[in-house]
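Note that one protein chain of the assembly has been removed; the remaining protein chains are unaltered in position.
Lettered A, B and C in written order, each chain numbered from 1.
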Amino acid sequence: MSRTRVAIINVTGYIGIDLARILLRHPEVDLVCVTGRSAAGKRLSEVFPHMEGSGLTIRAEFDVPADVVFSAMPHKASAEACMPLVAQGLKVIDVSADFRLKSRQEYESWYDVQHPCPELLDVAVYGLPEVHREGIRAATLVANPGCYPTGAILALAPALAGGLVEGDIIVDSKSGVSGAGRSLTLTTHFAECNESVAAYAVGGHRHLPEIRQECKRLSDRVTELLFLPHLIPMTRGILSSCYAKASEQWLSTAGDPNQSLMEHYREFYRSSPFVKVVAAPPATKHVWGSNFCHVYPTYDKRTGRLLLISAIDNLVKGGAGQAVQNMNLMLGFDESCGLNSLPVYP
Amino acid sequence: MSRTRVAIINVTGYIGIDLARILLRHPEVDLVCVTGRSAAGKRLSEVFPHMEGSGLTIRAEFDVPADVVFSAMPHKASAEACMPLVAQGLKVIDVSADFRLKSRQEYESWYDVQHPCPELLDVAVYGLPEVHREGIRAATLVANPGCYPTGAILALAPALAGGLVEGDIIVDSKSGVSGAGRSLTLTTHFAECNESVAAYAVGGHRHLPEIRQECKRLSDRVTELLFLPHLIPMTRGILSSCYAKASEQWLSTAGDPNQSLMEHYREFYRSSPFVKVVAAPPATKHVWGSNFCHVYPTYDKRTGRLLLISAIDNLVKGGAGQAVQNMNLMLGFDESCGLNSLPVYP
Amino acid sequence: MSRTRVAIINVTGYIGIDLARILLRHPEVDLVCVTGRSAAGKRLSEVFPHMEGSGLTIRAEFDVPADVVFSAMPHKASAEACMPLVAQGLKVIDVSADFRLKSRQEYESWYDVQHPCPELLDVAVYGLPEVHREGIRAATLVANPGCYPTGAILALAPALAGGLVEGDIIVDSKSGVSGAGRSLTLTTHFAECNESVAAYAVGGHRHLPEIRQECKRLSDRVTELLFLPHLIPMTRGILSSCYAKASEQWLSTAGDPNQSLMEHYREFYRSSPFVKVVAAPPATKHVWGSNFCHVYPTYDKRTGRLLLISAIDNLVKGGAGQAVQNMNLMLGFDESCGLNSLPVYP
Partner (left out) sequence: MSRTRVAIINVTGYIGIDLARILLRHPEVDLVCVTGRSAAGKRLSEVFPHMEGSGLTIRAEFDVPADVVFSAMPHKASAEACMPLVAQGLKVIDVSADFRLKSRQEYESWYDVQHPCPELLDVAVYGLPEVHREGIRAATLVANPGCYPTGAILALAPALAGGLVEGDIIVDSKSGVSGAGRSLTLTTHFAECNESVAAYAVGGHRHLPEIRQECKRLSDRVTELLFLPHLIPMTRGILSSCYAKASEQWLSTAGDPNQSLMEHYREFYRSSPFVKVVAAPPATKHVWGSNFCHVYPTYDKRTGRLLLISAIDNLVKGGAGQAVQNMNLMLGFDESCGLNSLPVYP
């Protein structure tokens, strides 16, 4: 039987190149094509010296037969690139934001563009395996989640799905700088962001509607959701501290809330190989370079809030790794195939 | 007229040595004594090479005549050291936690020791000049605030004092590693905390009762306060993101909430030289090495919450600088005397 | 056929735990035992949360049947631990310094201890595969090189072996902080070493005799070798900038020195899967988390010196990865088995 051929459209961003890193070592697929207009014609290792020896050359266009395509184009351009591929029957995993929001209106309002193919919004499956595993298995088009939503939803999902929380939720996230991408900005200039921390997108970050959409799908008791991202001086990682009111109903039946909470979380993620429910507050270093997510749930008896904290590598579980996890599900491979590298510590 | 003589008890921690840095350049005082038991007899510059040329030698005990004493001892030991000095009529500024909490019970429960001199709790003034300026001017004993409380209260005070908020408050703070002190721990070992972020003291940090005490003094509408600190990979700085419910009363009269909020904050801090109400989310780098605090207030119309964000240098406004600011007030100097260095950027 | 069983003595340091990370994913071996006295009895993941799910428990002693043992004990204790294992006929890879120096006298003078088993110094093979590959294949006891020597020798070896250089050599190395180990020191306290760089061991670093020994084995034209290490604020990586006088003989025959140099280096490392001779100055980030070494040789016509620069990950090629590479050679596996993860960038 011939091996699965995969392609990456736009390999030159951080998620694109991390996809290449993972796929080049994936035992079941061959990376046959990587594209990137600005660097077309160059050897991959010329642009990315850590790829020395990969043998790949960056192509201007996706023009090689493949079975699975990852699109890492910017939004709108990505939908335009994916549309014909879906039509051809290829398996497509879009790491842009184009197919994440189910509401065309929300998409167009937050991204300030017209959606090129709104008819695909219902076809696409939101690619968070721990929540939509079965849908992904059957999907042709997967919308790979944003980095912040991955961390936030994995922290919140068990509590939401189990009716443990109600009322408003606050998500305060801290991200490494690679999350801002490879394009040059003053904000990501070393001397500006090193030895500093700041909140940004205070008026509303584009990942807010995505987190809200998935939270609402998991629970109808959530009233409002506030999400505030912060940039901190490290390269990789997102820590999300989520504050959610414990529901009266759950509290009245929980017995020891902390024990009950921990058991509920462990049960929820029992069959998810990449989410570890841990017994102490996680550090992003504990998942560095890996597809793992560490989740720590605790109950704050002083305020009646649940503190739900998650740590991920924003480019792996929050990007390229999760995309490969989705591919594994779509192709019927073992979910963790090619993704079982342990975190690099320290 | 003879110049004011000042002393630092326990100069060998980060706040102690930053006090020395500031006091050695203060135009109105002479630093006549620095103590440190473990390094007694050594030249200050031998232990702290950046002090090359200071001419100071570390003494075992405070045994030189002085007018003002800063105690940077650990808690309990600090109260024991301050007690006789207060009795002698010296002006004392304690940078430990010993005189911050008005309730002996709270102190003893959070710090798990007996208070050596509870009778001084009412004598001491909480040294946050922007809130207790007049009290500090008249004080003999000042309790210099903790670093987190400084950032949190400066972010919240105008909203609390003006009745802008009600209900629960969440304070999510991100601190540089110097806040954890100079004692060696695995948590502050470079390879462990670099390229990582984590929450800590999830069960309750000792600065929580301090923040709560001051918030309750400013407003009786606060129901619950949740405070979660995080360690991030930088040396100096604290960013506090505070989430507080806007009060119905204020909203009904505010007109444009964001404009009204900004004006209220500017008015509140009009006479405070070190607090700048800024028009964009602050970064800790904007106050690095200085006694300034940048505060950014905004109203989130989606959730009805106020987002109140502050940035300080944890060792200056959150420690040594504020202590000198307090000294200036106690001695009738200009509040910003010796403290007007601009932040070092980038 | 039964699989190879491997053990790690003293898993609790940075090289020990990185050995665990690699060996747990090595396709040909089973990690059957990890020891660590201070943490004996604890689950590995309790001490190292990134190992969540490994299933290993730290043992007090090495007391489980194994075929290959890695000793990551401190020097002297390591020799004492290895001695009986070698006697039993196990394959032993010592990552301490105990068997690296051929001269007992040099060892005892630099490490200031008596060597527990000097008779093994001749038995041990210096485990730098790119230089001693055949010896390692046949070895029972391998002395895994120090991190600095790995980088320095890989930069210099082709020039030395080919007679390209003569006279004195200066090696100026810059290391990430993990190289200083997991034991707590003020030097490696985050607030002390972040945002700072300093030289250390100016009077002579213990890796100097090791570099000198291997350089002299490769060429008798080297007169003096000066090695100065620096600590820089990053977690992993060593960059070594080596300055060596081009030999008159080589210059007179080289034609275009830079082209000739590059070809000579490429030829020298043709069969070494982990050393990449690159066409631009390497960055340690290009090898982060991997067993690769990037080497960049160039000729400075102004001064007649060769600039030979190498980049490695100090814990992988400079430690755990190289140890596994040695194991692969000793056991007849493919040299890169279990080591082909690509560098994690950015």
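Methods note: contacts are C-beta pairs under 8 Å (C-beta built on N, C-alpha and C of every residue); 3 or more make two chains touch, one makes a residue touch a chain.
Bear in mind that the values here come from a model prediction, so they are computed numbers and not experimental data.
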Field: Shown chains touched by the chain that is not drawn here
entry: A, B, C
- line: Cross-chain touch to the chain not pictured, restricted to B:132, B:174, B:189 or B:276, is B:276
Field: Per the touch definition above, residue among C:112, C:195 or C:220 touching the missing chain
entry: C:195
- request: Determine which one of A:10, A:45, A:96 or A:178 touches the chain that has been left out.
  value: A:178
Query: Which residue from A:4, A:57, A:140 or A:188 sits in contact with the chain not drawn here?
result: A:188
Query: So which bits of subunit C touch the chain we can't see?
result: 168, 170, 172, 174, 176, 191-192, 194-200, 202-204, 224-226, 228, 230, 232-237, 239, 241, 243, 281-286, 288, 296, 298, 300, 302-305, 307, 309, 311, 346
Statement: Logged for subunit B, residues touching the omitted partner chain are 14, 17-18, 21, 24-25, 48-54, 178, 195, 235-236, 276, 278, 280, 282-283, 285-290, 292, 294, 340-346
- prompt: So that we can see where the missing chain sits, which residues of subunit A does it touch?
  reply: 14, 176-178, 182, 184-186, 188-191, 193-195, 233-235
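Assume only the chains that are shown with their structure count from here on.
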- request: Report same or different for the subunit B and subunit C interface, where same means the shared residue numbers exceed half of all residue numbers found there.
  value: same
Statement: Min distance from chain CA centroid to global CA centroid: chain A
Computed distance of Cα centres, subunit B from subunit A, in Å: 38
- prompt: How many angstrom lie between the CA centroids of subunit B and subunit C, rounded to a whole number?
  reply: 46
Residues of subunit C touching at least two other chains: 14, 178, 195, 235
